[in-house]
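Structure provided below as structure tokens; questions to follow.
Missing here: one protein chain of the complex. Every other protein chain is in place.
On to chain A.
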Amino acid sequence: MKVLVAAKRVVDYNVNVRVLSDESGVDLNNVKMSVNPFDEIAIEEAVRLKEAGQAEEVIVVSVGTSACQEQIRTALALGADRGILVETDEEVQPLGIAKVLKAIMDKEQPEIVIAGKQAIDGDNSQTGQMLAALGGYGQATFASEVELGDGTATVTREIDGGLETITVKLPAVITTDLRLNEPRYASLPNIMKAKKKPIDTYTPADLGVDVTPSIKTLKVSPPAERQAGIVVETVEELVDKLKNEAKVI
């Protein structure tokens, strides 16, 4: 069985991003970039399936500029077998990525696609769902546990207020939640091995896919600055303020 993993290059979660003065986006100059943390969980899950003998090959795909090779190499160092870079300098949006992944699925015929439930840059949480819809595949989002059966996957989903367990037919798209697993550290031997693992490069046009953005960004602005806190004298005062000033209770 083949497992396809999607890995996005995003600003590292430790970086405090700065909004550009023209409000067109955030400043990416000299900013540390990493694999989207949810995708790292996806890579870990795929590698565990392989280690458990349930998958034969783990293929990692990234869509974006040539710099995405760094993130593919990281995934290879974590245990993926080979990489696919779909190279484009266009701004890629969920629908564009989903179309690319659909084309790669047609080419590679994996039984499972694992991706992060969202990327920490755009926080869209759309790509996995769109991919499942485009291909008519099974869909299990926000997974905190995955178990493979015969041609099926049983997935525990984290939903508002509890857990939901569903069974989907393969091929299926699974998106990962935080609690699915704890990604490992790469190891020195695997980092060295990753150097020799193959990465195929395509353009969206090679795959017959149009990734032209369908959404126009009008404005990017930083979140409102947090106001300084106050110390209240009594519980009554606190309750009063929460009720009448903050209006949260």
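Everything that follows uses one rule, which is that a residue touches a chain if its C-beta (ideal position, glycine included) is under 8 Å from a C-beta of that chain, and two chains touch if they have at least 3 such contacts; residues count from 1.
The rule is simple: contacts and distances are computed from a predicted model.
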| item | value |
| --- | --- |
| Candidate names "Aspartate carbamoyltransferase", "Medium-chain specific acyl-CoA dehydrogenase, mitochondrial", "Acetyl-coenzyme A carboxylase carboxyl transferase subunit alpha" or "NADH-quinone oxidoreductase subunit L"; UniProt protein name, chain not shown | "Medium-chain specific acyl-CoA dehydrogenase, mitochondrial" |
| Contact footprint on chain A, counting only the chain that is left out | 34, 69-70, 73-74, 77, 184-192, 194-195 |
